[in-house]
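This is the structure, below, for whatever I ask next.
The complex is shown incomplete by one protein chain, all other protein chains being positioned as in the whole.
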Amino acid sequence: MTIDLTQFHDAFFEESFEALDSMEAALLKLDIGAPDKELINTIFRVAHSIKGGSATFGFSDIASFTHSLETLLDELRSGAMQVTLAMSDLLLKSVDVMRAMLRAVQQKQPIDAQRVSDLQFDLELMIVQKNATPTTVAPPAAEEPTQPATASAAATSEPATEPAQEPPRWEISFRPYPELFARGNDPLRMMRELAELGQLDSTVDVGGLPPFAELNPQTCHLAWNLVLSGHVSEASIRQVFEWAEGDCELRIRLTNPPPTALVTPEPKAVTATEPEATAATEPAQVAAIPTPTAPAAPPAAVVPASAPVPVAAVPAASAAKADAPIPAAADSGSIRVSVEKIDELMNTVGELVITQAMLSQLGSKLEGPTAEKLRAGLAQLERNMRELQESVMRVRMLPINVVFSRFPRMVRDLAQRLGKQIELKLTGEQTELDKTVLEKIGDPLVHLVRNSIDHGIEAPQVRTAAGKPAAGTVHLDACHRGGNIAVEVSDDGGGLDKNRILAKARERGLVNPNDVLTDEQIYELIFLPGFSTAEKTTDLSGRGVGMDVVRRNIKELGGKIELRSEAGKGSKTIITLPLTLAIVDGQSVAVGSETYIVPLISIVESMQLKSANVSRLSGRGEVFSFRGYYLPIVRLYEVFGVQPRTKVLEEGLVVVAEGEGHQRVGLFVDDLLGQQQVVIKSLEANYGHVEGVSGATILGDGSVALILDVPGMIRTLSVRSAA
Amino acid sequence: MKKRKKASPSASRRARGGPVSGPSKEPSTLRLPAECTVSGAAALKEQLAGLIDDPLSVTLDITSLQRIDTAALQVITAFVRERAGQGRPLEWHGSQPVLTTAAQLLGLTSLLKLPA
Partner (left out) sequence: MSSNAPARNVKGPGEGSYQVLTFVLGNETYGVDILRVQEIRGWSAVTKIPHAPSHVLGVLNLRGSIVPIVDLRMRFSLERAEYTTVTVIIVVSVMSAAGRRDFGVVVDGVSDVVDVNVEEVKAAPELGARGATDYIRGLVPVSERMVVLLDIDRLIGSELTALNSGPTAEAASAA
């Protein structure tokens, strides 16, 4: 009858990693001088929960380490210790160690015991040496945190601000599901935490407890009705239960909303510091059945805007600070879904799209009045399909913040290591992209940011000497642009040094001494394999394996990358990505009896050639003029070995397509057949890789059309012609 | 039915029968381990199952107890409830704040007949 707990390990690991992320984010946000109580609580809670969970599952090493961590955090929380830079560093290192430990256990590898015990020793040492100076941190968390820094005059007075007013009284109905224990949760732990927030009265409900003989001891059949009195926000209560989210039913109700007349008027304090609190107050009182809000929800003790607000309502300041949500917010409106299920769903929808296209095509061939109705129905079907497809695609889309959030920590560590001052700016973090694209965009971005910090941003003295602020800015931005995603990494460093790049290229024989290159072409050189202008390679970048790999990664995602720079001012790298890997917007073209799809992201323009624009240049073959440049003509029928309708250039059409780094060619085809969104099918699953082809798709008539890989094709052709 | 030497308030109810009591006339004692948590809950249940029909009072010795959680307390609660229905009491030997606090937080103090 024992439940095998291992089936719940995965969920524990997943949740623990997420919790560690939120702990890290909180640590990075922590302002050493005036640390935020909510952040400290969050950090403590993470350690506490991981400790409990790992103890349940028997991961004693992790439990022991987290116990030490928790002890230190407890001192911090109670105000017995202050946050210092050294402590913050130690805590961040602890996050790393915990991640490593979890990963090791997850993969059944040995834990690096030395590393763990070293750090644990440091933690214990810090606890023992705890600073004796009185702290500026606010008194114990029993009351809702009062920020000393925030202006309300009454804030500095005793925490129990409204002695005449009864503290809020929360009724909590906590009904776990049977598997609560198996998921590493223990109601006792939650009760303890609640008891720390206020006065707790616990009433147990044993109605669901089976007779002893039938009881499965590892399932939970108890439920509780709790009453919590204290200056506590609903959000804090929910946070206590967040690890049990999904494993229980939780209802929280405020039973004594405060009266409207108040004892101490504090009008000035109100407006200055609590615009958010007052605005959001009205609904807060009704905060009954789970309507989760962001962690910054003001406590329900706050009163309608007209009356002066009691100081206990203060977390507006912390609200303002915690505005970028610490990811573990109580959001019971979501569920975890496995990636396989989503992929299956997308495949099925993809098949539906193809079937619908087939039906539409058949429908177009029918005659008669019924055929009309059928066509109308099919048109409606097509609209529905498009919506369905977009909805399903959106299921797989996640905000790029998932990737961006790695960077604050990385930048901080890197800046410290290199002795530079860096300010990281993140914008557009909510821009959504497909999960598969998201997973692969991380590494290239890391490389680019490292480059900026290592080579772009100058040392602080150099910067001030140049009249720049000592701290350099690295800016990560993402936005939707014309059906694609644009991700930009820019810095206000020294920019790319064209002369040095050119010199290096000449040195390596990549460029002839007499060649004249445009700026763009010079920047392109950076993408050549093995190229680096770093004077010495740091262990981060400058190893010369960088930019070509970055470009290849971006290419695999169906995107492109370009560089812009201004000497002395800074550099910018722009990555353009399609929204998803599964679908591509393409232009169908006919070459003979074959149909090919050219991805729209690669197309500049389509046109008909006039013989006047076409020439033959020695050493370059057929070219045509386009916007002031001569571009080579690629006769697709030759590339693919197909019999075309015509071999006369003026009788066909040319699609001007772009590869990497502004390399452009004209693809000669018979006809343009229309633009459509096609589902990408793998050629490599059964066949293999074909140069110049990125995949295939199934057309409405069931036949297969190849999707062109324009950059790859251009590269192969230039290699061939150079040979 | 034989009379018991150590009578308890609900001795009359014992007449209902059930397995004959064990050879010893001492009340049975079960000593709880230091760690009394969910991973050991099944084993705990098994041990208690052996005592469920003991006509004498059962004593839980908590002198070694250091850690206890809801799962273990749930088993004990079920045990107590079952036996209370037959008038068979549970007694505690030893005193541990960890238990008293846990029971209080979970609202089980009166059910488990712990000192408040």
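For clarity, chains are labelled A and B in written order, and residue numbers in each chain start from 1.
Here is the rule we use: a contact is a pair of C-beta atoms (placed from the backbone, for glycine too) under 8 Å apart; a residue touches a chain by one contact, two chains touch by 3 or more.
Source: prediction; values computed, not measured.
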Result, missing-chain neighbours among shown chains, is A
Given A:166, A:515, A:605 or A:691, the residue that touches the chain left out of view is A:691
Residue list for subunit A contacting the dropped chain reads 347, 350-351, 354, 594, 639-642, 681-693, 696, 698, 702-706
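Keep this in mind: only the chains that are shown with their structure count from here on.
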The subunit B residues in contact with subunit A across the complex are 37-39, 41-42, 44-45, 48-49, 52, 68-71, 73-75, 77-79, 81-82, 102, 104-108, 111
Residue positions on subunit A within touch of subunit B in the complex are 1-2, 5, 55-56, 58, 181, 186-188, 191-192, 195, 200, 202-204, 206, 209-213, 215, 217-218, 220-222, 224
